[in-house]
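The complex appears here without one of its protein chains, the remainder shown in place.
For chain A:
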Amino acid sequence: MAQAVKSERLMNLVICLLVARGYVPKSRIRQIVGGYGDQSEEAFERMFERDKEELREVGIPIETGSFDPFGDEEPGYRIHRQEFELPEIRLEPDEAAVVGLAARMWQHTYLSDASTTAVTKLQAVGVEADTRSLGAVEPRVGGEEPAFWPLWEAVRDRRAVRFRHRKSTGAEPMVRHVQPWSVLSWHGRWYVVGYDVDRQAPRMFRLSRIVDTVRSAGPAGGYEVPAQDVVREAAASLVPPERNESAWARIRVRAGSGHALRRRATHVEPAGPGWDDVTVTYSSTEMLAEELVTHAGDVVALEPAELRAAVVERLEAITKGAS
């Protein structure tokens, strides 16, 4: 039952510091909070330091100070009620409904718990947010990448990090030192934007390409984050640019096939029974070739010749790899 004893001690410490009129000196805390009195001086010091730290970690604001203007007196501790309590908040039924829905969004275990706790606190002050009924719109956001949580914490605490990151799929991982500004989900994938200390410029890294662990590389509050519009601008300039589709290709497509090609075609004309010739614009020969081979025998690249060659090369890589 050591566990329950510790919880009781922490609860009583919180209540003691909350109801006190001023700062409570450490010696007084030792006397009146159960569980401290029967410890040796040294054991009490250690225990009390740890208790304070753990309570601060769960969000309880324990202040240190003294009312003595000369600072002669032993410093004391208190919990300022205004810092401790959730202020007045009232939500209309439609506001409470969207909050209940939002609380279900996160699939990341800890954020899901954080959302639930937040709603519970709101419910305690009379907000009737229903987190269980089914809505017409259900949002879910993952964040399952192992790097997600350490980077969320790093952004929150303004703490520099280092990690190994694979730039593209084939590349060797490289160590990066980053002051993270923001984590963002773009086209369903998570990125971190921040100041790359080695390159001395803003950079963006895809979370799923971070290899093994994200490690702390600096103190909390170790840097300033630029204004939000600067961060947004940096992120916008770092996402891959829209492609300039200036080249055109002619492709023979079997009837009833190649819907994605037909949807973006600039021109379609019949090419004998069961086939159409489709014209599309494109930017990268390799990317178009990659798309065309997925259709196997239902699609044939007609021109340009380099597109035909790229398709043939890809198909031969498969037949040769198999033999």
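Keep in mind that, in the parts below, contacts are C-beta pairs under 8 Å (C-beta built on N, C-alpha and C of every residue); 3 or more make two chains touch, one makes a residue touch a chain; residues count from 1.
Quick note on the criterion: contacts and distances are computed from a predicted model.
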For the chain omitted from this view, which of "SusC/RagA family TonB-linked outer membrane protein", "Proteasome accessory factor C", "Phenylacetic acid degradation protein" or "Ectoine/hydroxyectoine ABC transporter permease subunit EhuD" is its UniProt protein name? "Proteasome accessory factor C"
Where chain A meets the chain that is not shown, the residues are 3-4, 6-8, 10-12, 14-16, 18-20, 32-34, 54-55, 57-60, 83-92, 94-99, 101-103, 105-107, 109-111, 113-121, 123-126, 134-142, 144, 146-150, 152-153, 155-156, 166, 169-171, 181-189, 206, 208-209, 213, 225, 228, 231, 256-260, 263, 290-291, 293-298, 300, 308, 311-319, 321-322
